[in-house]
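Shown here: the complex without one of its protein chains, the others still in place.
Should a chain be cited, it is by its letter among A and B, assigned in written order, with residues numbered from 1 in that chain.
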Amino acid sequence: MGFLDKNVSDTQIKLRNRLWLYFLSAIILFLLIVPSLVVIPMSFSSSQYLEFPPKEWSFRWYENYFFSWKVENGFNDWMAATRTSLLVAVLTIFVATPIGTLAAYGLTNSTSRLRAALFPIMISPMMVPIILVAIGLFYFYVQFKMVNSILGLVLGHSLVAMPLVLIIVMSALKNYDMNQEKVARSLGASRPRAFVEITLPQIKFSLISASLISFLTSFDEIIISLFVSGGDNSTITRSMFLALRDQIDPTIAAISTILIIISSGLLIISQLLSSKSK
Amino acid sequence: MADSSLNISINDVTKTYGDFHALKDVSLEVTSGEFLTLLGPSGSGKTTLLMVLAGFTSPDYGSVKFGDEEVILKPPHLRGIGMVFQNYALFPHMNVVENVGYPQKLRGISKEDTRESVENALATVKLDGLGHRRVDELSGGQRQRVALARAIVFQPKILLMDEPLSALDKKLREEMQIELRQLHDSLNMTTVYVTHDQKEALTMSDRIAVINDGQLMQLGTPNEIYRRPNNAFIADFIGESSSLPATVKNGIASIGSAKLKGAQKLEKDGNFLLVIRPEKLFIATKKSRDANHFEGVVEDSIFQGESQLMVIKLDPQNYGEQSLRLRLPNGSAQDDELPGIGEKVTLGLKVADSYFVEAANGGA
Partner (left out) sequence: MAVLDQNLNQAALTQLARREHYTFFGLTLPYLVLVGAMIIIPIGWLFFLSFVGRDGSFSFENYERMINSKAYIRIFLTTFKISILTTFFCALLGYPLAYFMSQISRKWANICMIGVLIPFWTSLLVRTYAWLVLLQKKGLVNSVAVDLGLISEPIKFVHNTSGTLIGMVHIMLPFLILPLYANMRAIDPHCVKAASSLGATPTRAFWTVFFPLSIPGLLAGLLIVFVLCLGFYVTPAVLGGGKVIMAAMKISSNIELYFSWGAASALGVVLLVVTMLILFIASKLVSLDQFGQRS
């Protein structure tokens, strides 16, 4: 077959000889994507116990989730937790993105000595094991009575999101022609004005990406939330983890399905954005 | 358009980056309304000097005055200059009219007046009617004109340009050189222009400041720089030239055993270079008293369109291993009688064209 005789590498290997690589890669990709999808059919199972494939179908776990605030024993108020997570995630956007963007701009425009010294400190939240950050924050919050507070959660999540914002915006600024700001200044714009009117509009796709990442990082954040939130201000991730660890509540399957849809949606949006900005 | 332009006084401007001296005590006066070119190779400091004038680079010390006003401490947006960058730096998120109108918007000019001044600026750079195009719809030459229109729309007294033509192809570049010069003449601004292309500098400028190694090497009209370069670097950088090493003693120059007469009075003793422009050499049929002569053999003869380039290998006994390049316009009387490859030939160089510069050994 002519198709299999196509050259597919720089060393003129034919497709036919490389089929094993194609199959292997397909299998690995399959194993990457598909396992997560198993929760989707699980979420429609009517059974209380984990069994696969589900024998009967029902929406009960979705009902359990969406109407959890109705449950009198208040065993797991999933909706409240969702609300908390959403609120914190949105607030995190407004904390992490501006602070990270300003820092990225400052670092990009300063001399190399400053940059080399500060950069490691600024990405330290990514380097330090997150469990340590979590217990450190917990201890810190206990002193200031900030445990179980929205503020505590927002600050903790922003801490984790900011290095990502920094990297995204720094990379956008690296590809951006700073001469435009210089021109604007030569034409009469002060430095801040040039930044706002000329630079920001041109890195807006990166800013949106950074905001999306901040949102998702906060929403998905587990460990800091585990230690730092609780009671009225428990996050959805904390509730889910505790349910997973302590007893298997299939409502988790329903929530997971919803999460998969949301994160895939956000992923597609960000891919569209990044291809638009090219 | 501008009612009056300003002169620029640059004094002792020095800028170092660690150990590297980008500019060393540079001083020069730009006359009001003149077109001055900063000419030099890459890394010479010419762009750094332009950035100091614009305010984007602050020197370690020095003074820059526009007219009588010291501007060295003023931020760029308060200096009232127009600037064109090498890559134009047009704002991609705005169309042509918005780009050109931006300085007016910054100055709070009314919409009506802005529209009028933008139209005038676009007409001046011959871009009428293209106002609503987006930046990515324009050709290189058109973008260049938009950058220019944006820089002049608010009638600045001083215009700074950083190699604005280097991204254009040869033909367009040569056309734009003439247009830019005409624009300067009609607008009565003081223009400081940076380029590494010596031909461009010679074409466009009232005066040229040759910059190398962060220092001002020579300041003069194109004619002066071309015919009387101060040193070996300038002689080599500007125009084509061959140079022959010579020694000067007691005011007399000699190469090997041959004694030469120089165009200028030779007051110092030492090692010099005789700077020979290829178009100044001629094939001598007889020896005359107002010319220096060189014996050699034709090594190569190349047809180059409007001229013939000949490479003459000089007699090694007298001159050592040296060649001279000789350029003859095609169509001159000597066409048919041009000596062929391998033939002996005597070259002549008028004394008035025999210019000596100090050889650069040990010095800067």
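In this section, a contact is a pair of C-beta atoms (placed from the backbone, for glycine too) under 8 Å apart; a residue touches a chain by one contact, two chains touch by 3 or more.
All figures in this text were calculated on a predicted structure; none of them were measured in a lab.
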Omitted-chain contact residue, chosen from A:135, A:150 or A:208: A:135
Among A:122, A:172 or A:203, residue touching the chain not depicted: A:122
Chain A, residues in touch with the chain not shown (by the definition above): 8-13, 21-22, 24-25, 28-29, 31-33, 35-39, 42, 49-53, 99-100, 102-103, 105-107, 109-111, 114, 118, 121-122, 124-125, 127-133, 135-140, 155-156, 158-159, 162, 166, 216, 220, 222-223, 226-227, 237, 240-241, 244-245, 248, 252-253, 256, 259-260, 263-264, 266-267, 271
Residues of chain B in contact with the chain not shown: 11-12, 14, 27, 58-63, 70, 72-73
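Throughout what follows, only the chains that are shown with their structure count from here on.
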Centre-to-centre distance between chain B and chain A (centres being mean Cα positions), rounded to whole Å: 55
Contact footprint of chain B on chain A as seen in their complex: 177, 179-180, 182-191, 193-194, 198, 201-202
Residues of chain B defined as touching chain A within the complex: 54-56, 75-79, 81-83, 85, 87, 89-93, 102-103, 106-107, 150-151, 154, 160
